[in-house]
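What you see is the complex with one protein chain gone and the rest in place.
For chain A:
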Amino acid sequence: MPLLTQQIQAEDEQYSLVASLDNVRNLSTILKAIHFQDYATCFATKNGIKVTVEKAKCVQANAFIQAGIFQEFMVQEDSVTFRIHLTVLLDCLSIFGSSPMPGTLTALRMCYQGYGYPLMLFLEEGGVVTVCKINTQEPEETLDFDFCSTNVINKIILQSEGLREAFSELDMTSEVLQITMSPDKPYFRLSTFGNAGSSHLDYPKDSDLMEAFHCTQTQINRYKISLLKPSTKALVLSCKVSIRTDNRGFLSLQYMIRNEDGQISFVEYYCCPDEVPESES
């Protein structure tokens, strides 16, 4: 345990949240997966921290960092909530450099005294300690997508590898990404309709990439490509992705991300469908 941790032990009682981590990258990597807006809302309970980012009231990303990821994790109240500048937080977490030399780890101790106080970060690498204080803000109410697993119509689990290329090469001149999920051909299809023409990407249900295929009825939904594109950040970090749509056409993308120590965290994106103009349907 870093020296730093022991020195501060005595002061712990005054904090409503204390978390420490031997490898800061286990936290920063997950946060990068949802970093498509400047501000994020953090909720901490004794189970861990959930960080939420939203855009346009249409898309929401949640990163779940379980208490087990941290070497020390303590929450004094039932839950602690604050809003923070995510870009600044990430900059601070990588203050010793974002791609460290092999063998050197940056340790983190994170403390939050409560409403109105800044979030304090103590980062230590090779005996050098940096202290960062980031002002916190009034938490904002986050969206409730009411995405309930009992309403899920179609569900597919894919190895992320199979989607990575597709998402990185999405035709951004297309306004929407159309997702077709069906028990029959084409099973799972991603389509774009851009300036250059249309393109379709088909995954057969018996593909080796397909870990699970549970589609009960054909659904064709369109989602704003600009809203889905940020999920690429989570996709590239993840090893598996679960794609679900419910009876309203809402989309849930869950990414399973394995960190450097082999622990698993989840990042989840919700997106509401684009309204289909009468004429086009």
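The rule we apply is simple: a contact is a pair of C-beta atoms (placed from the backbone, for glycine too) under 8 Å apart; a residue touches a chain by one contact, two chains touch by 3 or more; residues count from 1.
By our rule, contacts and distances are computed from a predicted model.
Not every chain of the complex appears here, and the one that does not is recorded in UniProt as "Cell cycle checkpoint control protein", selected from "CDK-activating kinase assembly factor MAT1", "Peroxin-13", "Cell cycle checkpoint control protein" or "Protein AF-9 homolog". Only one of A:F82, A:Y112, A:Y203 or A:F250 touches the chain withheld from this view, namely A:Y203. The chain not shown here touches chain A at positions 162, 165, 169, 171, 194-204, 206-209.
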